[in-house]
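Down below is the structure, laid out as structure tokens.
Excluded from the complex is one protein chain; the other protein chains are retained at their positions.
Just so it is clear, A, B and C label the chains in written order, and each chain counts residues from 1 on its own.
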Amino acid sequence: MSEEKRIYERDVITATISRLMIPFIQLFALYVIIHGASGPGGGFQGGVIFASSFVLYLVVFGLAAAGKRFPEGANTALMSTGVYLYAGVGLLCILISLGVAEYLNYGFIPLTHMFEENRALGMDLVEIGIGITVMAVITEIFFNLVWKKEEEEKEKEEPR
Amino acid sequence: MLSPVEQFPVLIIAISLLSAFTILVAGLVNKKSCCFISIATILLQFVMSIVILDHVLTVGTIHYWLGGWKPPWGIEYLVDALNAYVLVIVLFIALICAIYSKRSIEHELPHKLVSFYTVFQLLITGMCGVTVTGDIFNMYVFLEIMCIAGYALIASSKIGLKAGFTYLVMGSIGACFVLLGIGFLYSVTGSLNMHDLSLLLPPLYGNRVVQAAFVFFFTGLGIKMAFFPLHTWQPDAYAYAPSAVSVIIAAAMSKVSIYAFIRVLFSVYTVEFIQIYAPLTTVISWLAAIAIIFGSVYALAQYNLKRMFAYSSVAHVGYIMLAVGICTSTTLGLTPAVMHLLNHAVMKGCLFLIAGAFIYKKAELWDIMKFPGLGRKMPYTGIAFIFTALAMCDIPPSAGFVTILYLILAFLEAGQFIFAAVILFSVIVTFCYFFHVVEMMYLRVGVEEEIEKERGEIPMSMLIPVLVLAALSWIVGVIWLMKIPFPILDAVNSMFGLGVVP
Amino acid sequence: MIIPIDLALLALIVIIALVAITVKDLLSAIMLLSAYSFLMAIVWVEMHSVDVGFTEAAVGAGATTAFLIAALTRTARWEKG
Partner (left out) sequence: MIEWLVEELLAKYNYWVSIILILIGFYAMIAKDNLIKKIIGLNIFQTAIFLFYISLADIGPLPKGTAPIVSEEMIHMGYVYVNPLPHVLILTAIVVAVAVTAVALALVIRLYEEYGTIEESEIIELERQRGM
């Protein structure tokens, strides 16, 4: 808390503007993910844009505040959730269509009655999964590049 | 309607990817569980790969069209005899390595267990992906997944940092060349499917773009597999990586890169291309011959055990490429090359396991000069080392002997006696450098009291993989001599239209 | 595709690439790389590949630059020699 306050006093403009910008960046990222199927964009781009809002937060408010907002465990869990969603849709299709059809096809997810609509929904699910993973991975990479962790220091002290 | 077995190629990759991220989550709860998840996944994949091999040999090639899109448009996973065979080798080595890595990595990288197993599983995903895919761009992507995981794993220990970075720079250049080659092929054919390319390319063999693309593939994949003039990253990377990583990159990753080259050479560019541009095989053969001599002689000069094995690997990549270079002029075709993929994986895997076992015992035991008395300190590992060294020296009926036998048969048939001389020279040099190590371990007497104090083997979970691979390096030779796996070789040769002298 | 704009952008890209690898200040080099990526994204959008241009603007000019600067905060800023 005190850290945040201090930065506020020092950099009023950046802090205020980024507080205003971050929700809009995230909204744009969600737009890019959802509209990926019918226009430019998609899960990867949306995920990167979403992560860039976290990067902005870190740059403006400092490591301590950012580390409190995005704990590493939650980030790891998000990374895996995205991959589960991504691969889970595919595995579900294979399992459901095992006796019926030939190849991996998102149309077999039992979401609606229309085959084509199922396929579009399956693709959207996959895009969302990719988006979540990419967001978590890019944030994690950036945090790790900036942050010198205690674990590494512990390792450094030990003689090899 | 597909049989469930035909879903396996895609499942092998999906399971591996899921497992990598499951390890990440499980690592938050319990760090010790990572290893078991990894072993269980690889075991499942290994069983699936054996089922695939059986299916391919009995029923026929597996075509899997992702999303139901037909080949020239969609991505196709294609598993034939060569794929399935390489897949079995890769997953077997990965299984051995995962079992071995439990104690080894706990000892070497105690703070990085979770990330190690995650990246390890991603490496296996990449290797499986390269082997099963039938789409050339998909192959590039999986090759990059494999290599990025490889860079991270090599650099995970402190001494491996520089080697890892050098490999990263060279490997990225190689990957860029492969990407350029794919772009060149796409620009003239408009297709990315390997089988489709092999049908579209023959009228264009005179085209400069197609020839330039081949040069790009040769250079790029040559860097990835450490072929002779491009091997400079390899000795450091193999020597300074953590022991378990050395095993998997020396035994499995280089094989996957060689497989990728064989696939590009024979499935995209066909035998006709090689016959039209006959100097090509001459270039490959002579480079391979130089690689064999160079690797053997440099291995003789090393005092670092893992570096010695690394230079020996340069020589053995040369063996395989020499067999590839000679394949169009004999009736044996690709037989020696395909054989040596398995033989070298087993033998070099075992040697790197043993080198890792010595380092596990005492951190300074990478130096051959510190070996005196080691044979009595670690009796089982010592015996395993002697047996594998004898197999490397091509004593019949070991795995190494079978390769040499078929290589020399091929040379005699093709009339290339000079290559036979090169091989025999390499065998003699191999015997010299292994004898040097064995002499250091057994015949020089160490300080006696120290031996009594330090007697003790490595843990069972490390010893069993060593003994299994040491036994296999002889059993595989016997199996080859009994001609049990020859249906694979026949299928590979007939698939590529080899084994018939023009 | 409008050829004069294309030519001007590509010429600028080549110049920026040359400067980026010669300048001694690594922070400048990284910012020049960012500009390079962004101009490249413009060229691609102008060549009708909106999707790739969009990705390059987000990833090449955004994420990669952020990574490089993050790495620079923990290493040296000036190239020697």
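One rule holds for everything that comes next: a residue touches a chain if its C-beta (ideal position, glycine included) is under 8 Å from a C-beta of that chain, and two chains touch if they have at least 3 such contacts.
Since this is a predicted model, take the numbers as computed values, not measurements.
Participant: What chains on display are touched by the one that is not shown?
Facilitator: Per the touch rule above, the missing chain touches A, B, C.
Participant: Given the contact definition stated above, which residue among B:V5, B:L180 or B:I293 touches the chain not shown here?
Facilitator: In the full complex, the listed residue that touches the missing chain is B:L180.
Participant: Go through subunit B and note every residue touching the omitted chain.
Facilitator: The missing chain touches subunit B at positions 137, 141, 144, 148, 151-152, 155, 158-159, 161-162, 164-165, 168-169, 172-173, 175-176, 179-180, 183, 186-187, 192, 240.
Participant: Residue by residue, what part of subunit A touches the chain that was omitted?
Facilitator: Those residues of subunit A that touch the unshown chain are 38-40, 42, 44, 141, 144-145, 152, 156.
Participant: Which parts of subunit C face the unshown chain closely enough to count as touching?
Facilitator: 1, 6-7, 10, 13-14, 17-18, 20-21, 26, 29-30, 33, 36-37, 40, 43-44, 47-52, 55-56, 59-60, 63-64, 67-68, 70-72, 74-76, 79-81
The working rule: only the chains that are shown with their structure count from here on.
Participant: So what's the Cα centroid distance for subunit A and subunit B, whole Å?
Facilitator: Chain centroid spacing, subunit A to subunit B, equals 35 Å.
Participant: Report, in whole Å, the distance between the mean C-alpha point of subunit A and the mean C-alpha point of subunit C.
Facilitator: The computed centroid separation for subunit A versus subunit C comes out at 25 Å.
Participant: Which residue numbers or ranges of subunit A touch two or more of the other chains?
Facilitator: none
Participant: Return the residues of subunit B touching two or more other chains; collapse runs of consecutive numbers into ranges.
Facilitator: Residues: none.
Participant: Help me check something: in the complex, which residues belonging to subunit C touch subunit A?
Facilitator: 50-51, 54-55, 58-59, 62-63, 66-67, 70-71, 73-74
Participant: With touch defined as at the start, can you tell me which subunit A residues reach subunit B in the complex?
Facilitator: 73, 76-77, 79-80, 83-84, 87, 90-91, 94, 98, 101-106, 151-152, 154-155, 160
Participant: For the complex, which residues does subunit B have touching subunit A?
Facilitator: Residues in contact with subunit A: 1-2, 4, 7, 10-11, 14, 17-18, 20-22, 24-25, 27-28, 64-68, 111, 158-159, 363.
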